[in-house]
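Attaching a single structure in structure tokens format; questions to follow.
Only one protein chain is missing from this complex, and each of the others stays in its spot.
Note that the chains take the letters A, B and C in the order they are written out, and that residue 1 is the start of every chain.
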Amino acid sequence: MSNTEHPSAPPMTFAERHASQIRQVRLYAHMFRGSFSSMLGLALVIAFLFLAAFGPWIVPYPEDTLGAVHMGSRLLPPSAEHWFGTDEMGADIFSRVIVGARTSLWIGIVITGLGALVGVPLGIIAGYKGGWVRACIMRVTELFLAVPGLALALAIVASLGPGLTNCMVALAIVWWPGYVRLVEAKTLAVKEELFVESARSIGARTPWILWHHILPNCLSPIIVKMSMDMGMAILAAAGLGFIGLGAPPPAPEWGAMVSVARSYMPDWWWYSFFPGAAIFLTVLGFNLLGDGLRDILDPRSHTR
Amino acid sequence: MSDTLLDIDGYSLDIATFDGPLHVLKDINLTVRRGDTLGIVGESGSGKTVLVRSVMGIGPKNSDVKAGTITFDGQDITRLSDKGWAKIRGVRISMIFQDPMTYLNPLFSIGRQISDVIAAHERAAGEGVSPKSARRHRTEELLDQVGLPNPADLFDQYPHQLSGGMRQRVLIAMALAGKPDLLIADEPTTALDVTVQAQVLDLIKSLVKKLNLTVVMISHDIGAIATIASRCAVMYKGEIVEQGETNDILGNPQHDYTRQLLAAVPDIEAKPARLMAAEAASEAPSKPTKLLEGMNLRKVYKTRAGGEFTAVNDISLAVNTGEIFGVVGESGSGKSTLARMLLRLVDPTAGDIIFEGQNISGIAGEPLRKIRQHMQFVFQNPHSALNGRHTIGDAIGEPLRIQRTMNRRDINARTEALLDIVQLPRNFKYRYPHELSGGQKQRVCIARAIALNPRLLILDEPTSALDISVQAQVLDFLQEVRKELNLTYVFISHDLAVIRQICDRTIVMKRGDIVEQGDTEQIFLHPAEDYTKALIESGRVTSRAANMRA
Amino acid sequence: MLSFTLRKLLTVAGTMLGIAVLTFVITNIAPGDPARLVAGPNATEDMVETIRSEYGLDRPIVEQFVIYMKDLMTGDFGTSIVSTRPVLDELLRYAPATIELVLVAMLLGIVVGVPLGMLSAVYKDGPIDHVTRILSISGVALPAFWFGILMQLYFSVELGWLPVSGRLPLVARPPDMVTGSLLIDSLISGNFKTFNSALSYIILPAIVLSFPCLASILRVNRAEMIEVLQSDYIVAARAHGISSRRIVAIYALKNALLPTLAMIGLRFGWMLGSTVLVETVFDWPGIGLYAVSSALASDFKPVIGVTLLIGFLFIIANTLVDLAYAWIDPRLRRA
Partner (left out) sequence: MFSSIRNIALAGLVASTALVAPAHAFERTDEGNVIVFGGRQAIPVLDPHIRYDWSTRMIQQGVYDALVKYEGDPAEVKPWLAESWETSEDGMTWTFHLVKNAKFHNGDPVTAEAVRYSFERGLKLNKGVAWMLKDFLAPEGITAVDDYTVKFDLKAPYAPFLSFLPWWFVVNPEQVKANEVDGDYGQKWLTDHEAGSGPFTLGRWEPNVLYEVTSVEDYWKGWPQGENRPAGVIYRMIREPAAQKAALQRGEADIVEGLTSDDYVQIAKVPNIVIEDHKGMTTFGIKFNTQKGPTADINLRKAIAYAMDYDAMVAIYNGAASLETSPLPDAMKGHIEVEGMPRQDLEKAKEYLAKSDYPEGGLTLDYVHVAGLEEARRIGLVLLDNLKALNIEVNIRPEQWPNMVAAGADVETTPNMTSIYATPISTDPDAVAYQYHKNSWGQYYGIAHYDNPEVSKMIDEARAATDWDTRANLYARIQKQIVADQPEVFGMLQNRRWARQDYLQGFTFSPVRFTGEVDLYPLWIKED
């Protein structure tokens, strides 16, 4: 084969240069659109994010979300005026449920964010370094994983005292080990790939390899897990709220609302039904989204 | 009863993908008569596997038969229902698969798997299932038939306890369990070591004779086809470009592709071009200087069970500047570990590595990083040696960004220059690895390796993951690059024909030890060890077949 | 084998010790004062002090830690300040109820989850698959407490089919304690009436507890089945003429069961954690309820005890899963 000359090609357009990414995105979109459950998840998450962003400005009774008391209109059933009815202080449940999206979004972001922020670096280091570093990190991780998260979080909040911040701290403390385990396993696999060895052979330093080679290849499962965890964190926080360790009044937090509302079962069913349904739909949305993302980003791993 | 057992007539098949339908099979016409042995030759992506699987009714998902029919023993099986298949698949047509590890269920014993197949056949034949003991007896008979020792013990063993060759024999036994009319063999030897390949081929050959089987075998290995098949078809991009008697096709290829394919197979008997050139020049070689030396290298791995496994056992070697140094051995011989030790990608358990007079076995950190720019590695599998998330441009530029302080524009310019050197279009720098063919990817890997102007390149089976026709191109190209950049190569391969063509000196490895070493031509012409002889012999089969016309 | 067992035991002991340290530290992050709670609202400072010194709460935290660890080595889990009883006694009293509940829920999850997962894998992308997929994800997303309340409302209050909460009707004398599981004990003593009523009491909490577990078992089993059904050896089995039913029910299932087992182990621990919520809703007198009421009273010895017990049960479950793994997978069997 002879040396063919390459005439210097005319400068390429953006679309040409990134043709492959564009195709990839279109492929993802195509796969995603094809799945009803993924689209349902996306719709739920978008609705949730919309409510979280604009909730306070679109609710009919914004003052009710800040603790307004209308003793005259307590425990009214759903009606045109109060779509979800009113609670034991006469506040509009619809308004409170919608504004509660904010609290939940915040809870989800903080817990998953903190969990990933701590867990991912530790997992990468443990997986890549091996030896005693890995042994140390994994021992501690396994220790945390040996106790079910909710039980541990309960102990932490019980000790710190109830409150939203303490709840989030407690859940973040029990959340990071999941990321360590996920990322460590993935790193162990990626580490064996030839391109990592190849990078070493050209003299790349460890941080370079971790940042340019290991991390990008661990990203898909991390994204999927974070999407799922948004839901699971909201659910866990709601559970703590239910036990009575969550957000203090009058913050419109769904778990706390169900916790109060359960005393009003069954005659005032709407009180617990709607916040509970909000939790359910939000968690469902994030889980479906995560599941859909996994199908396109990370088709091989499917265990949670 | 018609003499024609299998008739494929004008068969075309599409597979639906995101980018539109893929025409995998185009107008295939094939006829197999009873007692025929048909070979189908083709490289990866030629559609040969899809074709034979369609015959079995286990074709790929989302496939769509566009035209044509497949007729088996007078019955149209193109679009058969599952119920219809139950009477044919495994009973009248059975199959030997490529990779014996993945095609045996790891959780069930050998005996169980075979006797289940026997039971299925009995059920299909409507005879009623024979008792367990009878099936066991029949299973042991089959195992014995495929040349496996101690069938009684084997019955209760699990796939992971067997070697690759034994597993392939088990698969063959399974395929024979139902006394099929037609046996399809899908690359039955590809996943095996060369020495084992020959044995398995011999077994198939003898079984064909003994049981008077009708066989369709597909392979990319012309040697294997030539051994088994009396008739042969050549597939290329979903089409059969040529078919006929095997001897005719190999001896007198009509189609361009067939000719190319045959030409690409290195001729193990041919005297290497370089020697002829050297003789012609009759240049007295200058006194060799040692570029790289390995002294008493040893690598011991700890196994999970707590034992030790010696991958490389006390090996010493010296590579002279400017030469191509060959390392030959089968899988598990420790050649890859040795190569990685030379580059300090794997730390030796004992021994020293001396590069340009400097002992690099003890250094670490920055000095090691610096020394690495002088010695580079080209990996066996270009598909996984490139990070799928980086563009080609990033991949080639990476060594420059790591080892040099160059600005973005200079790196870009150098990347383009390197693409020129490896004869790839410049706009490839925006592409991602998965968009490139195997040969292109290997070129990218080479570009990456030479980006830093190294003095030494270690090539770990650089062509074994590639199709034959591509192999030849890459090999040629490697020689060119070497000349141009004045490189020293350590070339690792299991393929003696390749080694003979390009290597000056060679070592032969077996289970971590050097069994033979010296001048390549010397080793080849006068092998001292049986192991070397066996290696050479197995190479000859293919080589002879491909070079029949010569 | 002996050294293997020994190593395993050492690891378990190490983990337990780690959990003990972890929970002790966690529960002492902020100083609660359980002594004041049990002393009663009107107690004077010196009365609170009496209780504090009786339980060693007046000592420096490090000293308390050392004492606790020493006691732990001798199998003494400390004393609950609220009930004044040894934590170990209380754990033994409450654990059977929880274990019974979790096991029944687990059984439910497996018995329903595995076949459903198989079905939806075989009929992938069919209507069954869509339904189970939504079901499986909803199962994970359902807040157990809310779902529990809805179930109570519907099945107990509206339909009146099942009891609201508790473990046994009031006048029913519990059978002689053998295993602590009412279901098993009543069967042993041949008391089918008690068995029936115990069953009616356990159904709702078990369903609520098992739902997420069922969902994830279903999900893993489906995904594994899909992958296994595409694997080479299944292709080979089909090519060798083995019937589809046999392939799915025997060949593929066994392979798919391995990751499902891992999930079962994982979910077992998760369910133990969830008992905290479910037992609260259903007034199930187990360790979850015990942990919640103790935590709310800042009575931390029981909280540590429950955490240790749950950790221990979790480890046992995982060991069983490992054993089952080895039993199923010949590659893991030791020579």
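Observations on the structure shown:
Definition applied: contacts are C-beta pairs under 8 Å (C-beta built on N, C-alpha and C of every residue); 3 or more make two chains touch, one makes a residue touch a chain.
Values in this document were obtained by computation on a predicted structure and should not be read as measured data.
Every shown chain that the unseen chain touches in the whole complex is listed here: A, C.
The chain that is not drawn here is touched, among residues C:12, C:29, C:43 or C:103, by C:43. The omitted chain makes contact with just one of the residues C:88, C:153 or C:249: C:153. In the complete complex, the hidden chain is touched by one of C:133, C:167 or C:267, namely C:167.
Residues of chain A in contact with the chain left out of this view: 67-69, 71, 74-75, 77, 88-89, 158, 161-163, 244-245, 248-250, 260, 262-270, 273.
The chain not shown here touches chain C at positions 31-47, 50-51, 80, 82-85, 90, 93-94, 149-150, 152-154, 156-160, 163-167, 169-171, 280-281, 283, 285, 289-290, 293, 296-298.
Keep this in mind: only the chains that are shown with their structure count from here on.
Each chain gets a centre from the mean of its Cα atoms; the one farthest from the centre of chain B is C. Between the chains A-C lie more C-beta contact pairs than between any other two chains. For this pair, chain A with chain C, the centres built from the Cα atoms lie 25 Å apart. Look at where the CA atoms of chain A average out and do the same for chain B: the two points lie 45 Å apart. Remark: chain B residues 56, 58, 82, 86, 89-91, 94-95, 97, 99, 102-109, 116-117, 120-121, 123-124, 158, 160, 171, 174-175, 177-178 touch chain C in the complex. The residues of chain C lying in touch with chain A in their complex are 15, 18-19, 22-23, 26-30, 32, 130, 133-134, 137-138, 140-146, 149-150, 152-153, 157-158, 216, 219-220, 223-224, 227, 259, 262-263, 269-274, 276-277, 280-281, 291-292, 295-296, 298, 300, 303-304, 306-307, 310-311, 314-315. On the side of chain A, the complex with chain C involves touching residues 36-37, 139-140, 142-144, 146-152, 154-156, 158-161, 231-232, 235, 238-239, 242-244, 255, 258-259, 262, 265-266, 269, 272-273, 276, 279-280, 283-284, 287-288, 291, 302-304.
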